[in-house]
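Coming up: subunit A.
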Amino acid sequence: MKRTLLFSLTALLLSSASAEIRIGVVISATGPAASLGIPEKNTVALLPKKIAGQDITYIILDDASDTTTAVTDTRKLIQDNKVDLILGTTTTPASLAMIDVVAQAKVPMISLAASEGIIAPVDTKKRWVFKTPQTDAIMAAAIVDHMAKNGIKTVGYIGFNDAYGEGWFAELQKNAAAKGIKIVGSERYNRTDTSVTAQALKVAAAKPDAVLIGASGVPGVLPQKALRDRGYAGKIYQTHGVANPDFLRVGGKDVEGAILPAGPILVADQLPDTNPNKKVGLSYVNQYEAIYGKDSVSTFGGHMYDAGLILQKAIPRALKVGKPGTAEFREGLRAAIEGTRNVIGAHGIFNLSATNHLGLDARSRVMVVVQDGTWKLLK
Partner candidate 1 sequence: MSLLSVQDLHVNYGRVEALHGVSLEVGAGQIVSVIGPNGAGKTTLLSALAGVLPSRGTALYQGEALSSLSVEERVRRGLVMVPEKRELFGSMTVADNLLLGSYSRRSRSQVGTDLENIYARFPRLLERRKQLAGTLSGGEQQMLAIGRALMTAPKLLMLDEPSLGLAPIIVREIFKIVESLRASGVTVLLVEQNARAALACSDHGYVLETGDVKLSGPAQQLADDPAVTSAYLGSQES
Partner candidate 2 sequence: MKLGSRTWLALAFFAVIALLPFLLPTFYLTLLGNVGIYALVALGLVLLTGVAGSTSFGQAAFMGVGAYTSAVLCLRFGLSPWLTLFAAVVVTGVVALILGAITLRMQGHFLPLATIAWGLSLYYTFGNAPFTGGFTGLTGVPPISLFGMALNTPSRFYWLVWAVLALCAWVTQNLLQSRTGRAMRALRGGVTVAESFGVNTYVLRVQTFLLSAVLAALAGWLYAHGQGFINPTPFGLSQGIEFLFMAVVGGSGSVGGAILGAGLITLLRDQLQNLLPKLLGQSGDFVTPVFGILVILMLQVAREGLWPLLERILPRPSQTLMPGTERLPIHTKPASGEELLRLEGVSKHFGGLKAVNGVSFSLNSGEILGLIGPNGAGKSTLFNVISGVLPPTAGHITLRGQDISRFASRQIARLGMARTFQHVKLFPEMTLLGNAMMGGYTRAHAGVTRSLLHLERSEEAALQHAAAEQLTRVGLGDVFELAGNLPLGQQRILEIARALVADPTLLLLDEPAAGLRLGEKRELAALLRKLQGEGVTILIVEHDMDLVMNVVDRLVVMNYGEKLAEGTPREIQQHPAVREAYLGGAA
C-alpha cells in the first residue's frame, strides 16, 4: 500500500516533467447512466496514445451519474492534473454543470451527452464546449420525418422520468408541431420500474398511430412489451439510446419491429461501400470487440471514438500555437476543434464552426428497424 503510494508519487513527479498532453475524462461508469458510460469508458483504450509525437495521457474519473461529483472531478482534472482538455461527461445535466468550470479555467471540453442545450447557443462560456453525439433534435427530427412519411397523425409518448425522457419529449413536441402530428399522450416511468402496464394502457387507450419510447438501454424493452401485451398494433419508435446489444438480447421477440434513429455505426456492415462512415465504423467495431468480446459494442462508445478522431486532427494544429499545459495551447486547441472540417467519424462527418459546436448533419443518422433479432438499416 505504502509502496504503491510512493510509486504513484514518483510516477507523478516523473510524468509531469516529460512532454505530454493530459486529457481528463469524466464518465458515468456507475449510477443510473452507467450503461451509456461504461462503453464510453472502455473506448478510451482505443483512443490515440500519441499524436504529433506527443504522448497522450488519459486520466479517467467516474462521476457516478451525479452532478456534484462531475463538477468536482472536472475541477480536480483541471486544477490538480492540469489537463488540457476534458472529455465528458455522459449525462446532460452534469455536462451543463461542468460548463462554468471549464469556461472559467479556459479548458476546452467535448461532452458526450445528448442535449443541444450544452453547445447552443455558443456564447462566452459555451465557446469552450463541444460535443460529438447527435443532438436529440437531429434524432427527433429523423423520427418525426419518418412518421410523417408513413402517414402518422397522432403519437403517444412513454419516456424515462429523468433528464433523458424529458429532453426527448421536448424535442418530440417541437418537431411534431412542425409536421402537424398531434401528441395524444405523454407518460413517464422510472428506469428501475418493474411494470409500465398502466402507462402503456393509458397511451394505448388514446389510440395513437404510433408511440415513441424515450428510454435508454434495456429498460426500453419494458414499454414496448407492455404495449404489445395490451394488443397495441401501431408503430413503435425507440430512441438511439437503446442501440446496444443488450437491448436485443433482453428484448428478443418483444422488440421486433421497433424503429429508431441511430448513428451509422450501428449498421456499419449494411451501409453501402460508398458511405464514408462505413470504414471508420467497422474499424471501431472491430477494435472494440477485439478487446471486449463479440457483440459487446454499443453506439455510445462511438462518440468517444469520434472525439478521439477530432483530436487527432486538432492537436497538431494546436501544438503550433503553444506548448501543452499552457493557456495558449488550450486556446489553440479550442480554436482547432472549432475549425474541424470533414473529419469522418463513426457516427458522421464533423464540420464545426464558431456557431456550430457539433458539426454533424443529417448524414449522421440512419433509420433502423429491429428485425429477426438484429438491427436492420431502413433505406
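Just so it is clear, contacts are C-beta pairs under 8 Å (C-beta built on N, C-alpha and C of every residue); 3 or more make two chains touch, one makes a residue touch a chain; residues count from 1.
On how the list was made: all candidates are chains of the complex that A comes from, given by their letters.
Treat the numbers as computed from the prediction; the structure is a model and nothing was measured.
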Given options 1 or 2, the chain of this complex that touches subunit A: 2
Parts of subunit A lying in touch with candidate 2, wherever the complex brings them together: 4-5, 8, 29-30, 41, 60-62, 64-68, 71-72, 75-76, 79-80, 92-94, 96-97, 99-100, 104, 115, 117, 161-163, 165-167, 188
